[in-house]
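Heads up, one of the protein chains got dropped from this complex, but the rest are sitting where they should.
For subunit A:
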């Protein structure tokens, strides 16, 4: 008998007399009120000590340029599919020499201050937003959802997903949060309204 069969047989005999269970879903599901959602999201992202700007859609290109200038970022990765009107795509061979990465996102969650990347257009493969020390992410207002259930409903598990809540951090020293370990030490978010 293979280990697979042994384990499955053990499970079947272990649960043979266990009762079945109804799953109560009385918690807040999708579709909560969107009132003040941009401010709500911005506030939660700032709580992680990320830098947040809220700008008019037309001002996004300037906001991106200003952020990169403040950062004095010279070598910048911009993944394929990034809106050309915002910033031109630019590929880089060696990620370790890059100063900054600029991406879009798939979904953003107001309740938790999270942005989710799904490796689609404007986001690129997962390493792009990991190796550089600075990540600038542009979030459109219509991409912000109220809570985690809304985000799950919008996302496709077949795509590789990265949920990002603030810059890289650790709580391993005396259980206090310190920003900046292996991922980008600075996260900057531009919200386009």
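Throughout what follows, a residue touches a chain if its C-beta (ideal position, glycine included) is under 8 Å from a C-beta of that chain, and two chains touch if they have at least 3 such contacts; residues count from 1.
Please note the rule applied: contacts and distances are computed from a predicted model.
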item	value
Chain excluded from display, named as in UniProt, from "Transketolase", "ABC transporter", "Iron-sulfur cluster-binding protein" or "Tryptophan synthase alpha chain"	"Iron-sulfur cluster-binding protein"
Full-complex contact with the absent chain, from A:114, A:143 or A:186	A:114
Touching residue (missing chain; options A:34, A:71 or A:126)	A:126
Residue in contact with the excluded chain [from A:18, A:58 or A:84]	A:18
Interface with the undisplayed chain - residues on subunit A	2-4, 6-8, 10-15, 18-29, 44, 47-48, 96, 109, 111-114, 119, 125-127, 130, 148-149, 151-153, 157-158, 160-178, 180-184
